[in-house]
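Taking it in order: structure first as structure tokens, then the write-up.
Left out: one protein chain. Kept in place: all the others.
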Amino acid sequence: MAVGTDADANTASTDESAETVTATVIGGSGFTGGELLRLLAGHPNVELAEVTSRSKAGKSVGSVHPPLRGADLRFTEPDDLESVDVLFAATPHGVSMGRVDEFFEIADTVVDLSADFRLESEEQYDEWYDGHDAPEYLEKAEYALPEINRENLDGADLIAGGGCNATATILGLYPLFEHDILDGGEQVVVDVKVGSSEGGAGGGEASSHPERSGVVRPYAPTGHRHEAEIEQFLGTSVAFTCHAVDMVRGASATSHVFPSSPVSKGDLWQAYRGCYEDEPFVRMAAGGSGVYRYPEPKSVAGTNVAEVGFELDPSNKRVVVFSAIDNMMKGSAGQAVHAANVALGFEETAGLEFTGLHPVGAP
Amino acid sequence: MAVGTDADANTASTDESAETVTATVIGGSGFTGGELLRLLAGHPNVELAEVTSRSKAGKSVGSVHPPLRGADLRFTEPDDLESVDVLFAATPHGVSMGRVDEFFEIADTVVDLSADFRLESEEQYDEWYDGHDAPEYLEKAEYALPEINRENLDGADLIAGGGCNATATILGLYPLFEHDILDGGEQVVVDVKVGSSEGGAGGGEASSHPERSGVVRPYAPTGHRHEAEIEQFLGTSVAFTCHAVDMVRGASATSHVFPSSPVSKGDLWQAYRGCYEDEPFVRMAAGGSGVYRYPEPKSVAGTNVAEVGFELDPSNKRVVVFSAIDNMMKGSAGQAVHAANVALGFEETAGLEFTGLHPVGAP
Amino acid sequence: MAVGTDADANTASTDESAETVTATVIGGSGFTGGELLRLLAGHPNVELAEVTSRSKAGKSVGSVHPPLRGADLRFTEPDDLESVDVLFAATPHGVSMGRVDEFFEIADTVVDLSADFRLESEEQYDEWYDGHDAPEYLEKAEYALPEINRENLDGADLIAGGGCNATATILGLYPLFEHDILDGGEQVVVDVKVGSSEGGAGGGEASSHPERSGVVRPYAPTGHRHEAEIEQFLGTSVAFTCHAVDMVRGASATSHVFPSSPVSKGDLWQAYRGCYEDEPFVRMAAGGSGVYRYPEPKSVAGTNVAEVGFELDPSNKRVVVFSAIDNMMKGSAGQAVHAANVALGFEETAGLEFTGLHPVGAP
Partner (left out) sequence: MAVGTDADANTASTDESAETVTATVIGGSGFTGGELLRLLAGHPNVELAEVTSRSKAGKSVGSVHPPLRGADLRFTEPDDLESVDVLFAATPHGVSMGRVDEFFEIADTVVDLSADFRLESEEQYDEWYDGHDAPEYLEKAEYALPEINRENLDGADLIAGGGCNATATILGLYPLFEHDILDGGEQVVVDVKVGSSEGGAGGGEASSHPERSGVVRPYAPTGHRHEAEIEQFLGTSVAFTCHAVDMVRGASATSHVFPSSPVSKGDLWQAYRGCYEDEPFVRMAAGGSGVYRYPEPKSVAGTNVAEVGFELDPSNKRVVVFSAIDNMMKGSAGQAVHAANVALGFEETAGLEFTGLHPVGAP
């Protein structure tokens, strides 16, 4: 590779040819499970041991996930699991909290992609979810975003993947709070657009192609559960609304904020560069010329990159912040692998090198 | 027709078999020009006299607009126009202001679909556009939204079509101001998603299919010209941002407002019903069950209907307002025909009866 | 309406203000049921009596089909039906054959949109379907395509709607057989592309948005049931393959035929004009300039029009025939209403006047 990219800049201290760990994926037939498989199959430090799926046990993973057609790997029943170094759980919300003891019996490190360990307290689970079965693990869990939690992820045993909409929102707004452009008392409005893969592989009438195709459909216009994560990490509540739009992969958050003191574009660049210039998976896109001036889900489809950008509206004293991710990657499986790389001391970008496609349609 | 619809309720006092007027369309080869042709060709009170297009003169309208393939009508040069009762101008911004004297020499009523007569004062055109060539007409022009301007449209000579994004926004927010839920001092954030037809038939790199397909692309994130119209009719400035999304027809506005006094769902229903229950082209969609709970551009594609709805978020004291239109119809050509129907005393729904399709893809 | 269209040319002899008939729709919550409702609600000679749906009984039709939100109509249980003039059955294949006696007890005319009465003999149902429960009705049933069966439809009691892919194919190829350009001994290859609405409202994994979006997916590559209809009406078997593509509405058939004697473009035009020039719902599109030179599903979306065209390839002695329909309209509900209009002596185009949209996305 002759061309230097941002991804090269990071983590020079780790050893690429380090050890190899064994890994098991629980729930490998769903969308995020398949994405994990794809990433781990190409990961230089990971050897896949087992992939479980109760509904697809016995079938080849390639029959469900076409990109894995060539892989010699079959789904197994999620019982009698063999011991491995790392266990990735890609099960629906509520499953991992009931099996976490079992997970730690067979693995030293557990990476959970559901919502089960994202929040810090049992009270939050009472408020936003249906309570929690294993609250003793909440303090132990580390949120999987290295950009805001790298130090704690180093050596972590239990990693909690963030919500995709929360991830996009937090990455967009974090520098404004970190650099005191916002202090938490201001109004923040977040309008998110998401693709259909967010709904998972199950589907239903609303996500059938005839009903879902071409939509701009409000969903969770108020009370979206990801508000809890955003508040937890930014320290402020946000006015949050989601819309389903016609793409499969992608989450795009547009945040409107109103700083109490005047800010300049220079202030904003300083804040964003200060937070992200050494990050291997954050790319700034704020203005410029041509077709692609701001973050777009298309530009990051299939990658672990978050594009972040902003525009300043002096007339109404507003900063508009844009952030775009692939909800399956930076918003889920890619984030999990990135966090595991940090936790296990691997090259941060290992297994996550894909840089995306241009042009690409509705990924 | 056996099933009563909202559209039946209106304007019983007009006479359906009234007179027939002659009409000319200036700029008939563009998207809004084609839409106008389609509507006027099916209008019971309109006889099409001429359709002009400098670039397509001599060609049949059906060669450009497939739905009109059966029509025996050809584009003419836009010179030496014959006298008609009504002239519709579907030309780019800036053309009509230079030809409006000429238009009134051949027609008693002029309906302009561009931005040239939307704003009330020359100062606004200096601020938001490149000035104005015929400011003496601004006072005379009537904004084409009957829902907020019906009385003034009755008998109007010069009708100014509204902007599509402004139309969606105004129809969503108007009842809140009209019923004093907002007084103009509060923060209003508007996030609009629009289809590619808004860019017109010309196209360019950004609207080529490979680049435009599947996008969630911020455009005009600050300083959008439609803010001027919105401010003019609502009496308050708004924080306004647009996104291009993957559909051809449609504009969807999500407005976040924060009333200074507490409101209930009942208050909101009272406001919206008070404004719209007799309107033939506004349909409420606010909650309920099933797939379609809120306004969606899909649901109104091809129609002159605006769907309007809302949700109340008590926790952050916010009302989220949704409004969806077909930008080519309620946002342009349909609005123009509706306003002309009011101005000329025709049945308001004449020529605008199409109720839409289900299911439909990305219209 | 000032502009003459093809649709005006037809059926001058019928009386527009004729009688009004009462109608019931069985199975109104599905896609074709909803389309029927939309058409019948706007039909000048039809008064809707009942709309049944076992799963949605009690709900308003507008809660399922957004374009009917304004209609004051609720689904009823499909039992104890009141007597009406016409009954439309939009139920899954196999239902009508079991209830046809009951249907005729309450209605004089039955229009069935399923496959239950399309084929002429019990033997065909044994071969292509799972046999037939009421073979005594097969001889009585008339295929719903007026273009090839108008005389028999006049006064028909039992009307059998054609399959959407068969309809597109038959309309494309019929003139070649009728004008002896083909005699039935030649190879005919038909490649059909269809939208997702063909799969109905139920859905499943394959028709979920993430899996169905963006596809070019072979389905029924051999042995498609519509081959039976095509053979029945054209008198020859065809090599027939379908592909699902990314649209909701539409079926497009490309047929490759190899006449045993040389043909000219003039011969082809003579054949197609001879069959279709007076047809209100067939529109030729064969060459010319501009973007739209051949039939496209986009151009007919929402209409009852079939676009038909062809190209001649002298080098390999092939005629390529293109035909495009909206599978929900000309391929199902629109065809049924058209046939009912013929059977009942109404204006053929009654209720079917919508001419389509331009531009339009993926309808």
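Remarks
First chain written, first letter: the chains are A, B and C, and each begins at residue 1.
Everything that follows uses one rule, which is that a contact is a pair of C-beta atoms (placed from the backbone, for glycine too) under 8 Å apart; a residue touches a chain by one contact, two chains touch by 3 or more.
Since the structure is predicted, the reported quantities are computational estimates derived from the model, not experimental observations.
Here the missing chain is touched by one residue of B:Ile26, B:Leu171, B:Leu268 or B:Ala362, and it is B:Ala362.
Across the entire complex, the residue among C:Thr24, C:Ser197, C:Thr254 or C:Thr355 in touch with the chain not shown is C:Thr254.
When the full complex is taken into account, the listed residue touching the unshown chain is A:Leu73, out of A:Leu73, A:Val95 or A:Ala134.
Contact with the omitted chain, checked across A:Ile26, A:Ala220, A:Leu234 or A:Met247, is made by A:Met247. Annotation for chain B: contacts to the undisplayed chain at residues 31, 195-197, 199, 201, 203-205, 207-210, 212-214, 246, 248, 361-362.
Mapped onto chain A, the interface with the missing chain covers residues 1-7, 20, 31, 34-35, 38, 40-44, 46-48, 59, 63-73, 195-197, 201, 246-249, 283, 285, 288-290, 292, 296, 298-299, 301-303, 328, 353-363. Although one chain is not drawn, its touching partners on chain C can still be listed: residues 187, 189, 191, 193, 205-206, 210-211, 213-218, 221-223, 237-239, 241, 243, 245-247, 250, 252, 254, 256, 258, 291, 293-298, 311-313, 315-316, 318, 320, 322, 324, 359-363.
The working rule: only the chains that are shown with their structure count from here on.
Residues touching across the chain A and chain B pair largely coincide in numbering: over half of the numbers involved belong to both copies.
With centres defined as mean CA coordinates, chain C is found 46 Å away from chain A. Remark: chain B and chain C have CA centroids separated by 34 Å (rounded to whole angstrom).
Computed from the mean C-alpha positions, the centre of chain A lies at a distance of 39 Å from the centre of chain B.
Each of residues 31, 195-197, 201, 248, 361-362 in chain C touches at least two other chains.
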